[in-house]
Structures are given as C-alpha cells and as structure tokens.
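One protein chain omitted, others in place.
Letters A, B and C mark the chains in the order given here, with residues in each chain numbered from 1 onward.
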Amino acid sequence: MSESKKQKLLNVDTSDGTDSANSKLKDEFRFSEDPSLEKIREIQAVFCRERNWDQFHTPRNVLLALVGEVGELAEIFQWKGEVDVGLPDFSQEERDHVGQEMSDILIYLVRLADRCRIDLPSAVLQKIEHNAQKYPVNKAYGNNKKYTAYAAEDAGKALPNGDQ
Amino acid sequence: MSESKKQKLLNVDTSDGTDSANSKLKDEFRFSEDPSLEKIREIQAVFCRERNWDQFHTPRNVLLALVGEVGELAEIFQWKGEVDVGLPDFSQEERDHVGQEMSDILIYLVRLADRCRIDLPSAVLQKIEHNAQKYPVNKAYGNNKKYTAYAAEDAGKALPNGDQ
Amino acid sequence: MSESKKQKLLNVDTSDGTDSANSKLKDEFRFSEDPSLEKIREIQAVFCRERNWDQFHTPRNVLLALVGEVGELAEIFQWKGEVDVGLPDFSQEERDHVGQEMSDILIYLVRLADRCRIDLPSAVLQKIEHNAQKYPVNKAYGNNKKYTAYAAEDAGKALPNGDQ
Partner (left out) sequence: MSESKKQKLLNVDTSDGTDSANSKLKDEFRFSEDPSLEKIREIQAVFCRERNWDQFHTPRNVLLALVGEVGELAEIFQWKGEVDVGLPDFSQEERDHVGQEMSDILIYLVRLADRCRIDLPSAVLQKIEHNAQKYPVNKAYGNNKKYTAYAAEDAGKALPNGDQ
C-alpha cells in the first residue's frame, strides 16, 4: 500500500460535526489506546519464552487453540436467542466472561501471526483498503449481499439483453 | 487492574542484553505499530455506518461471521500436515491468503467487541495478568498441561498420603 | 454399556398414543433410514482409497477440514438474525446449501472417527446414556442451565446453612 493511502486510512476524520453519518461517532464507545497489537505480541513472546513454550507453539497447534477459544465464546451465546447490541441482558459475570474469551481469541490470533511471521496490523490495513474497493458505498448501502453479487449485477447491466 | 500493574505489563523490558531469555528478542520479528485496535474499531465503525450496515451487525450475526472466517483460515492449513514456524513451505500467494484471513478474523473480533461494548484492549491486559498468575514460570516451564493440572498436583502434595 | 441398556435406548417407543409428550412425534419430520453411519464410513473409505488420499487424511488434517466446513455452514446463517424452525424464510437454494454444508460436516466427522479408529455410533450411544443421567427430567425441565448448575444447587441444599 502507498504511504499516502495508508495515511488516509489512519487519519479517517470522525470529528467533523457537519457529516451526518460520522458526527454521531463523537460520543461513542471507544477502546482503550493500549495495548497495541505489537505490545500484545511482545508480551506473549516473552511469556512463552520464559516458560519454554515455543516448542509447543507451532502454527497448527496455535490454530487449533484458536479454534478452541472461538468455541468457548460461542458457548456463551449458544442458548441466548438473538442478543442486543451492548449485551443489555447479560449479567456482569457473563460480560466479563465474554471479554475473557474474546481476549483468548485475540491472544492466540496474535501469537499465530507471530509464529507465521505475518505482520498482522499491516495485513489488516491492506484488507480494509481491499474491502473499501469491494464494497463501494453506493452499491453496499443497506445491503448485506456478498460483493460477488454486485459483480453479477454489473455483468447483467453490461449485457442489456442478458438473461441471467 | 491497578495502574501500576498495568504499567508494569506495558513496559515489559525486552532490551536488556544480560537477560538470556529476553535478549534474543532484540532482533526478532515485530509487528508494525499501526493501526491500533482502537483505530481498527473506529475505521470499521465508520465503514459500517457509511454503508448502513449497523442493522446487520448484531452480536450473534458478527459472531457467526467470525466463525466463518476461522473456518477459512483453517482451510488454508487443512491438507498441510505439520507446518513450520515462519511458513517456509508456503508460496507467497498462500502467505498473503493467510494474512487476509487473519485480518478478517481480527476485523470481526474487533467489530464484535465494539457491538458488545467490550473494551477489548483492556480485557486483554486483564487476561494476560490472569494468565501470569495461572501459569507461574516454575510450574509451567516446558510443560503444556492445563493449569488445572497444577492445582491437582498441589492438592496431592498437601495431602502427603493422598492416593489420588 | 450393557446390552439391555443399549436395547432400551434403541427401542425408545414413540408410537404409543397414550403418552402425551411422545404421541406428537408420530406425524413428525423424519430422516431417511439410509445411509447408516457405517455405510457413509465405508463409502468414504473406498472413495479415498481409490484416489490415494489416505496419505492426506491424518487426524489433524481431517479435523481442520471439519472446522472449515463448520465455518461454511455458519456463513449461511451469519446475516440472518434469528431463524425459525424449518427455515421458512430460506429459499430452496439456501436450503439445499444448508444440506450440503451439513453433509460435508458429517462426511468429515465420520472420516475423522474412522481415521482415529473411534466407533462413532457406539460412542454416541454412550454419550446419550450419559446425558440422560446428567440431565434428569425433573431437574432439566424447561431449564437450559448446564448440568454443573444442578450439582451446585444440590450441594447448597445438602448444606442447609451452607455459605458457598
């Protein structure tokens, strides 16, 4: 990705009160700034090295551990029926549990990227840029179809007598 | 978590050449510093708002999307047999694919935390602190047992004639 | 499991019109009788042998393939919100897709059991018997708590002034 594109993505301006879509974000829920993905990677790398665990942390071992944690997160939600944004009907204990399982997923995902030597933050930026191209606002607005559906529609329009 | 504990975790010193375990980390693979988890959250929140997608992003919808992406990552590794650290036998195309699927997992995990109003970076710090207590170096060294196994062993020692 | 217990489980009588709970089952949706799990196992064993695929079908390879298929099933349901019994709002194409992904999961699960030399039908009978003990009707009626919650409640009752 070019440096200018990267800066444009990183400096997305959400503070301009004149933008009706974005202005609502000003009072919104936010994450803490720390730790960064690199800091989590570093802490876990030291943690595993101190315990002589690198020998166990092959890519597929960590991948299966990640699958296990996703299963544990799913279990919290499994008998809930539809759940509202913000988890208003969850007890504090359940909310804490959700945070712990999400953390386990993130820790193993970061560890997996480290063991695969994949620069995860950089890969995410590229994917975000790619998604912006796949899902242009004018086509994706209020629409949960997969992007391949737009391509099919476009192909149809390009062939005025297309009988797809 | 107390502020001092948090600072201790965030300031883990890996640069001291006198520490044999940590000194090796100096030349190690690292992630890019940007984007932060909060930046990813913010970019995705704007992205979804612009497309009027918040209506689709209920917690369980995003959770199932996360499960789907974990499946796609598993598919890349499924016929590989054991895979070495750094993915030396993967083609560049496969490496890129791994980075893309990891990114999709991270994007949906961040989005899920946002929609659940869970401060993911803060939850991760707490989990890391918790893991350090569950897996003390002296018991966990070179040992991939679950922490509950230590508790059982300790219980056995506390009962000198215990026959468990 | 004793032969008599096994026969009792296999001969569960759902045809007696005097049993209010079970009588409703008479008109109910049923599966086709064929193929059996053993037949699926056998067909897949021959299929893989003819293609010289046994070399790829190590337990962890097949396990990751299973994870991939579960992800594909999840993707069909991911943007749906709550879905009713019988999938009344799914198109025929979506219903077929659901059946295909369920089939892939079953095929890989059977293959995984075969490659692990686990007698899956026998293991299922044992698990069903075990579940009947863990979830007695009088405690589990209309209750989606995990069985460990009953044990905790029982312990509480056994200690009338217990402060657990």
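As a convention for this text, contacts are C-beta pairs under 8 Å (C-beta built on N, C-alpha and C of every residue); 3 or more make two chains touch, one makes a residue touch a chain.
Here the structure is a predicted model, which is why all the values come from computation and not from measurement.
Taking every chain of the complex into account, the absent chain touches A, B, C. Taking the whole complex into account, chain C touches the unshown chain at residues 9-10, 12, 14, 21-22, 24-25, 28-47, 49-53, 55-60, 63, 66-67, 70, 73-74, 77, 80, 82-87, 95, 98-100, 102-107, 109, 112-128, 130-132, 135, 137, 140-144.
In the full complex, chain B makes contact with the omitted chain through residues 60, 63-64, 67, 79, 81-82, 144. Residues of chain A that touch the chain left out of the display are 56, 58, 61, 64-65, 67-72, 74-75, 77-81.
Just so we're on the same page, only the chains that are shown with their structure count from here on.
Averaged C-alpha coordinates give centres for chain A and chain C that are 31 Å from one another. Note on chain placement: the centre of chain A and the centre of chain B lie 13 Å apart, centres being C-alpha means. Counting partner chains per residue, chain B shows two or more touched chains at residues 56, 58, 67, 70, 74, 77, 80.
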